[in-house]
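All remarks here apply to the structure that follows.
One protein chain is absent from this view; the other protein chains keep their places.
The chains carry the letters A, B and C, assigned in the order they are written, with residues numbered from 1 in each.
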Amino acid sequence: MTSIVTRRELVLAAIIVAMALLIGLRTPVFLTLNNILFVVTDTSVLIMMALAQMTVILTRGIDLSVAANLALTGMLVALLSHAHPGLPIPIIMLVAMAIGGGLGLVNGLLVAGLGIPPIVVTLGTMSIYRGAIFVVAGGAWLTSKDMTDAFLAFPKAEFAGLSSLTLVAAAVTIGFFVLMTLTRTGRNLYAVGGNPVAARYCGVSLPKLQVLVYTLTGTISGLAGYLWVARFGIAYADIAAGYELTVIASCVIGGVSIAGGIGSVPGTVLGALFLGVVANALPLINVSPFWQMAISGAVILAAVIVNTRSEWRPRKLILREARRAAAGGQK
Amino acid sequence: MSASEPMADLPLPHSPAPEAPPPQSGPNQPTSNQSARYTVLDRKPFRLVDLLLAWETILVLLLVAVIGINTWISPYFLDVFNLSDATSNFSEKAIVALAMALLILVGEIDLSVAAIIALSSLIMGLASVAGVGTFGLIVIGLSVGAFAGAFNGYLVTAIGLPSIVVTIGTMSLFRGIAQVVLGDQAITKYPEGLQTLGQTTLLAVPPLPNSFYIFVVLAVVAGLVLHRTTAGRRLYAIGNNPVAARFSGIRVERIRFTLFVLSGLASGLAAVLLTGRIGSTRPNIALGWELEVVTMVVLGGVSISGGSGTIPGVVLAVFVLGLTTFGMSLVNVPGIVINVLLGLLLISAIAVPLVVRGILRGLGR
Amino acid sequence: MAADKIRIAMVAKALGNGFFDACRDGGLEAAKELGNVELIYTGPTTTTAEAQIQVIDALVAQKVDAIVISANDTNALVPATKKALSRGIKVISFDSGIAPEGRIMHLNPSNNQLIGQKCVQMMAKTLKNEGEVAILSATAQATNQNIWIEEMKKEWAKPDYAKMTLVATVYGDDVADKSYRETQALIKAHPNLKGIIAPTSVGIVAAAKAVVDAGLVGKVYVTGLGLPSEMKGAVLAGATDTFAIWNPIDLGYSATMIAAALVAGTATGKAGTSVKAGRMGEIKIGDNNDAAMADPFTFDKSNIEKFAKIF
Partner (left out) sequence: MSITPDVQPGGGEYADPILRLSGVSKRFPGVRALEGMRLDLYAGHTTALVGENGAGKSTLVKILTGIYTPDTGTLVVAGKECEIHSPRDAWADGITAIHQEPVMFDDLSVAENIFMGHMPVTRRGLIDWTTLVGRTNELLHRIEADFSAKTPLKRLGVAQKHMVEIARALSHDARIVIMDEPTAALSAREIDDLFRIIADLKSQGRAILFISHKFDEIFRVADRWTCLRDGHHVGEGLISETTEDDLVKLMVGRSIDQVFPKRHVVIGEPVLQVEGLSNATEYADISFTLHRGEILGFYGLVGAGRSEAMQGLMGISPPTQGTIRINAKRAAIFAPADAIDAGIAYVPEDRQIQGAVTPLGIRENMSLASLGKIAGKGGFVDTHKELARTRDLGAKLAVKAAHWDQKLMELSGGNQQKVVIAKWLATKPQILILDEPTKGIDIGSKAAVHAIMADLAAEGLGIILISSELPEVMGMSDRVVVMAEGRIARVFDRAGATPEKIVSIATGGSA
């Protein structure tokens, strides 16, 4: 384990702060404590989902079904709560995680058991899960009138000035940090992504880890499904459409390598925050709504380019340094 | 080995194995087929299992099944006019899928194709409003596509960003630009000629749309280029090992760049046909097509990590997907439920041969 | 399938939308009343023209007798519906129209001008003609939304509303979370905001929820077009004072009746003629082959409970 934050993460953090300050210049309300807390609350689900996705990308995989999983689980728990209004919220959350985890496990088994490429599996289950929402709900939308007050209350609850969403995201973040830095499983994830053959020689089983990460991602998506549906008070087939790409973009901006083996918890959290700031700032700084999509596209590209560059040093120099280190050591 | 002749015509004694070992004594000597060690066949010996488990075979079977089931569930399916109409709904996507197949084959991906269609259509619309004629619009549509593709290609090859990341970004950027310009407006003023291209047919029977004929021609060209020319060889080499390809004198970056331009060009062509077909441009035109196109390519057996796949496979997948969708919508199954079916189809088409091979291997032991 | 049945297809902008589900119920009612009509309710999953064209092509292939459609795009559907017309299928649009050359007639749920006026009037009444107001629309390309916003602005120009200012128009794309976030941003960007007009059933619910969640009930009011069943909570919570909608059941009912009449040849759909639409009585067809149904109906605390049970 090297230092907790890397140079790349510092650059990203600096970009986020600079961006927030610039937005604040135009719209001072952006920098109020309330708004900052709101942005964090609004980004909480993205942070959780991005962290889970990171573990999948670390193993050289990708999970495109997360948003569909979120929507399906959200619908299922909304239906459940509708049918059994007495169920306590912790039980609902556990059920959401179980359903989401189950859907993730399906991905994991297809990837690990049959060796189908993750992008194919999750492209397929993405369609299947989305369609399943339509089927289970008979095509209907569930709105807040179909949900109990307790069901709707949790995401709005506050503890010590922090929203429950923020607290859940914080807990998930700490969990992932411990997982990735302090457990064998976490280090094994880096190993299988960095060099799958070598990992096998070290007795690290890729299939087991794949089942684990897809199930984990599913579990988090399931939890996010409840939070999302309860927060917006609506469930239908198309909620969070296209959200999987936002989740992946968070990872990439946060420095997770699509080629596997590289990525960190702080980086991914920053990547998600970056997108959260952009998403919340654009409607606020009064740019024409028609500009928002183009700007967020350009900003994603710019962030990735800057972020790649900050890490980028000529390959040759790395060699020379290595050689110098080697030469220095030999004397 | 002869050494006296010049390299120019490679003197080659077809001597069977100078190294063929002399028979040895001793209890541990394997003596069987020693002399056969160096006979090298020209081609892989034919095995029925290979043919039966080839991707294309599976797709053909699937296609037959789809046609059978559709005929069974709807009396309207086997009708020349209906089938011809059905092709117009997937021909444009299929054209983009051909270019995408080549791109995925070299280990890249372009998720911005649908956004490029929107951008091309927009610029064509602006030009049309300014009075440009049909031919001019076609040129403009294609060039905008090519430029957008070149932009992706530049970011991937010159700056070295992963293509999935670049094209997730340009996906928003290109469509965003269309939205900036169009706002809540639509462009509906297109010349007669463009609409003729998009809406009519070359032949009365079968009344297939022009876009379908274009797709067929392009599929043949793509198939020939990929499977019969040296350019195709280069693509396979890059897809399997870009470093070795570069060391072998293949201009890897240039080819990658070209393929991005080609993908943009195909999207531009799709934009021309689609704009002509619906005669209208709005920022959300072709929304979500990128995933449908990728699904066509992947179901077609092109390995998502690059290096393997065929054009016939992609063409078969186009028909499997297109006809499944059409058949299901004939009995009014909602689109989202059709998607469930397509998802299952995608996974099982890939899973079944893997499982069968696994079982065969188990039996063979 | 009985061959002598008239098959009428009702095509929604997208499946799953409560508004169209209510239209379908109206259509089924008409079908039952007529006896010889089979109603096919269908639609795409995404609100795009291409997806709707695919649905239309499938219906043409099935040789349905009539198509009743709420269009995702005025012009883009024209080639597809023209083809349907040329094969003898009666095409009419309802709710959101197709350009005249692509349909026999169009049934407006209400008069566009009335809708625009109604929205502004409801807001003005709640705010007593004073304060900052924003509009939350659906997608930027939704035909009917844009017409209504246009009409609202015309009404707004009247001197009565001089102190009630329009500060922004934003788009929630008929996506719940985007509408919610846009509303949140409106509230923050305009601290003096007093009202939000959302002429979309998805947007109005999300906006009301955002107002409730931000603890601004009584400070910011949401109005617009919504379904009573979905808006009940917002009205009871106080985030919405009044809102309006026409009756989607009646709309679906009338559209189906008209289509059946066209197929049966008892109506032509020509300008100046009229069609009998069962319990809705006679519907007059005006210029451009347009017809309009009743005025939008206003809901508030007093009647919401009753209607929430209906649609």
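Please note the rule applied: a residue touches a chain if its C-beta (ideal position, glycine included) is under 8 Å from a C-beta of that chain, and two chains touch if they have at least 3 such contacts.
Model, not experiment: these values are computed from the prediction.
Touch, as defined at the top, links the missing chain to these shown chains in the whole complex: A, B.
The chain omitted from view is touched by exactly one of B:S84, B:T201, B:S308 or B:N332, namely B:S308.
Contact with the undisplayed chain is limited, among A:P155, A:G261 or A:G297, to A:G261. If you put the hidden chain back, the residue from B:S143, B:N241 or B:N332 that touches it is B:N241.
Residues of chain B in touch with the missing chain: 1-8, 10-15, 17-19, 21-22, 24, 26-30, 34, 37-38, 40-45, 224-225, 228-231, 233-234, 236-237, 240-241, 243-251, 307-308, 361, 365. In the full complex, chain A contacts the hidden chain through residues 1-2, 178, 182-184, 187-188, 190-191, 194-195, 197-205, 261-262, 314, 316-323, 325-326, 329-330.
Methods note: only the chains that are shown with their structure count from here on.
Set against the C-alpha centre of chain A, every other chain centre is closer than that of C.
Per-chain Cα centroids separate chain A from chain C by 36 Å. Annotation: 30 Å between the Cα-based centres of chain A and chain B. The distance from the centre of chain B to the centre of chain C, with each centre set as the mean of the Cα atoms, comes to 41 Å.
In chain B, 179, 183-184, 334, 336, 339 are the positions where the chain touches two or more neighbouring chains simultaneously.
Of all residues in chain A, those that touch two or more other chains are 134, 139, 237, 290. Of all residues in chain A, only 27, 29-30, 35, 38, 42, 134, 137, 139-141, 143-145, 156, 228, 232-234, 236-241, 279-280, 283-286, 289-290 touch chain C in the complex they form. The touching residues of chain B, counted against chain A in their complex, run 111, 155, 159-162, 164-166, 168-177, 179-180, 182-184, 291, 294-295, 298, 303-305, 334, 336-344, 346-347, 350-351, 354-355.
If you check the complex, the residues on chain C that touch chain A are 14-18, 21, 45-46, 140, 168-171, 175-177, 180-182, 184-186, 188-189, 191, 205-206, 209, 213, 229-230, 232-233, 308.
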